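Just one protein chain is left out here, and the rest sit where they should.
Lettered A, B and C in written order, each chain numbered from 1.
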Amino acid sequence: VTPGKWPLSSEEYKRYGRQMIVPNIGIQGQLRLKAASVLIVGAGGLGCPAAAYLAGAGVGTIGIVDGDEVETSNLHRQILHSTSKVGMKKVDSAISYLKSLNPNLKYNAHTSHLTPENSESIVSQYDLVLDCTDHPTSRYLISDICVLLQKPLVSASALRTDGQLIVLNSPSLPPGNEAGGPCYRCVFPKPPPAESVVSCGDGGILGPVVGVMGVLQALEAIKLIAGGKLKAEGSGEGKTDASMLLFSANSNPPFRSLRLRSRRPKCFACSAAAGLSLESLASGSLDYLLFCGVNAPVSIL
Amino acid sequence: VTPGKWPLSSEEYKRYGRQMIVPNIGIQGQLRLKAASVLIVGAGGLGCPAAAYLAGAGVGTIGIVDGDEVETSNLHRQILHSTSKVGMKKVDSAISYLKSLNPNLKYNAHTSHLTPENSESIVSQYDLVLDCTDHPTSRYLISDICVLLQKPLVSASALRTDGQLIVLNSPSLPPGNEAGGPCYRCVFPKPPPAESVVSCGDGGILGPVVGVMGVLQALEAIKLIAGGKLKAEGSGEGKTDASMLLFSANSNPPFRSLRLRSRRPKCFACSAAAGLSLESLASGSLDYLLFCGVNAPVSIL
Amino acid sequence: MASTEDISIIVEFTGGLEMLFSDERKHKLSVPAKDSKGEAITVGWLVEYLCEEVMKDTRKEMFVLDGHVRPGILVLINDADWELEGEATYTLQPNDNILFVSTLHGG
Partner (left out) sequence: MASTEDISIIVEFTGGLEMLFSDERKHKLSVPAKDSKGEAITVGWLVEYLCEEVMKDTRKEMFVLDGHVRPGILVLINDADWELEGEATYTLQPNDNILFVSTLHGG
């Protein structure tokens, strides 16, 4: 971030001018976006719109993790892919779209799923993580590695006509510091029983419902980055609550903001008493699959 | 809409299956989407995401009206266009994207702006209209023609970090029927003074802010279509309120639902005393430009 | 106070939980202000009451497991996590809004 007279190119002024004149962004915010790196885990219904708006806004480095391939049944909601990309890796399909939208950024393709083994080496390359996945096992894994590596996490999910959004581990203070934001385990200390878990494939999903949640993830990321809140400073004071945004397409009002708790004093991941470490995570001693149950959902809840 | 055993092709079952299993959609909802035609006025920050999700959902006919060409300064928020499309008509750029997402639909390009002269012939071809424009003159014109042709209207707007969404003229009962939904003039009987009007070009806009509003427009359209609410039936009973969804990216809570009024008894457009007709509109006797002031905005409000 | 006095509360379900409760997201309930022992009723009492009196679905374990609200369900008292309000021991007040949210995992 050089404070020169023209810190951006004329192409950049043209491309980002409309957002740079928004209060709270300005040149400083744009430079922060340019210097930032964001990892999007999941190139599906959440990850597609999130990636599009992050690339549009000029986030300097965007990584995408996904092991899946594009299917026809994805296309009603995964709007970066196209019919001719069916069968291609989602990550490659998404990046080819992003490059055509904004060729000035760096894109990293991670074409296998995030695992306990590869998560440290992938996540450590980024400043901020978006959880755009669709299963509780990945949600616990992503939260754990974000706590261990001190990365803020913007987590969203959607099913049928409902969506949920939480910003976790923000500020991303070290485990044991109560002023840090709560992690996924603080909010959900125990995983749900496997038979209560429904994927979008089984439960169905409206495209714009998951789309709204993905766009809101991009917005939260842009607010954190442009606001200089990626790196948590000092010890902080007091505790930090989290909030959850609920969306229900058929409810009135459709959006509702809930006040959640701060860090849980005995959280397995982020408390002073945490039982989690990079070693235990990488060694596979935490079985994220067993932890949440391995079975395919049998119920529609 | 044939009630045959397999009313959709196997490609359609595959492509739309995830939304067809959502309660309130089903096969009937999918068939209604396929039979529906939607006009998107404006292929900018609202129209891009709205069009993507409507095409994803399988709306049978999608028309887009816009006279502008793609500029580099659009790309941070107008995510259907791409860098190589700079200089191309926005409508053509958008439709080339939509065709690659979903080649099974009919797309109509209307490559000039909506005017009092062309509005009847364009709007009459569609069941439902999305106002994705960025100036009050077009907002009054679109509302007026929707009242005259009895089309429901999903209207959104955004600036800086704020957005607004209203579903107007729904149910779209004839002028004079109090059970119809209010029109834009019921809510805003007098246009704002020209110096109070700010465009995104002048005031700035965050991409995901306008993106969220555009995705929500697509959702409202899908709800109206799949719910069988395009055609207003009978005289209805009582009055119909409208509601406005407000979004402010930096407020807590970020979304707020407001209860607006029903049809205004003396509304110029939709009341029994209406002074509006297809003839007066087409003849240019209503000067939409003078009505809202012709000057470029001089203030930042 | 007579133990027959009732209070009105609103109970809501979202994230799919409504399917266990006659597919209704919003329930306006009138519940006794005191339990059978004459104590003011709590959210813990309400959970049991919902399970026994309101829920028609037989899959009770999708709502209550081992005597607790099942993992993956958040309980909100007037839009705040019940852990901020004393959890199951919170005493219900007239017009309270109790929201049960099942976590979603789709994307």
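A few points about this structure:
To be clear about the criterion, a contact is a pair of C-beta atoms (placed from the backbone, for glycine too) under 8 Å apart; a residue touches a chain by one contact, two chains touch by 3 or more.
Remember, predicted model here, so these are calculated numbers, not experimental data.
Every shown chain touched by the omitted chain in the complete complex is listed here: B. Check B:His113, B:Lys229 or B:Arg256 against the missing chain and you find that the one touching it is B:Arg256.
Residue-wise, the contact with the chain that is not shown comes from B:Ile205, picked out of B:Ile205, B:Ala226, B:Cys267 or B:Ala282.
The chain not shown here is touched by just one of B:Leu39, B:Leu159, B:Leu173 or B:Leu281, and that residue is B:Leu159. Contact with the chain that does not appear here is found for just one residue of B:Gln28, B:Thr83, B:Ser196 or B:Ser277, B:Ser196.
Listed for chain B, the residues touching the missing chain in the whole complex are 42, 44-47, 132-136, 139, 156-160, 162-164, 187-193, 195-200, 203, 205, 210, 244, 246, 248, 251, 256-261, 299-301.
Note that in this section only the chains that are shown with their structure count from here on.
Our note on geometry: chain A versus chain B, Cα centroid distance of 30 Å, whole angstroms. As a whole-number value, the distance joining the C-alpha centres of chain B and chain C reads 40 Å. In chain C, no residue touches two or more other chains.
With touch defined as above, residues shared between interfaces to two or more other chains in chain A number as follows: 160, 200, 203, 205, 256-257.
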